[in-house]
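All protein chains but one are shown in place.
Let's turn to chain A:
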Amino acid sequence: MKVITGNRLLDGEVVWMGENGSWVELLSLAKILHEKNDVADAMALAKKSLDEQVMVDAYEIDVKEEDGRVVPVRLRELIRAAGPTTHPHLGKQARPTLV
């Protein structure tokens, strides 16, 4: 299981690819990619976002399902998805929308 992630150009915000090549601010809204082809297609869309100055960078990451939620496999990506572990009041973890 994979998702595509990167940082948005304008504000550096961490985002993931959602439906139809859109970029979403919460991992829970990201489009889960199961097949190799899906990943390749998504990366092609991401490339477009790079060319159009929407994103700074884009890359694929591994995710897994845990208690019915999609979470990144690596700690680095977990921290990107939540915010600094040292500042629970900052980053995405501080948003009321995060369930």
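Heads up, the rule we're going with is that contacts are C-beta pairs under 8 Å (C-beta built on N, C-alpha and C of every residue); 3 or more make two chains touch, one makes a residue touch a chain; residues count from 1.
Here, contacts and distances are computed from a predicted model.
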Original post:
The hidden chain: which UniProt name fits, "Autoinducer 2 import system permease protein LsrC", "Nitrite/sulfite reductase", "ATP/GTP-binding protein" or "Luciferase-like domain-containing protein"?
Top reply: "Nitrite/sulfite reductase"
**OP:** Can you list, in ascending order, the chain A residues touching the missing chain?
**Re:** 7, 9-14, 50, 52-53, 56-57, 73-76, 79-80, 83-87, 90-91
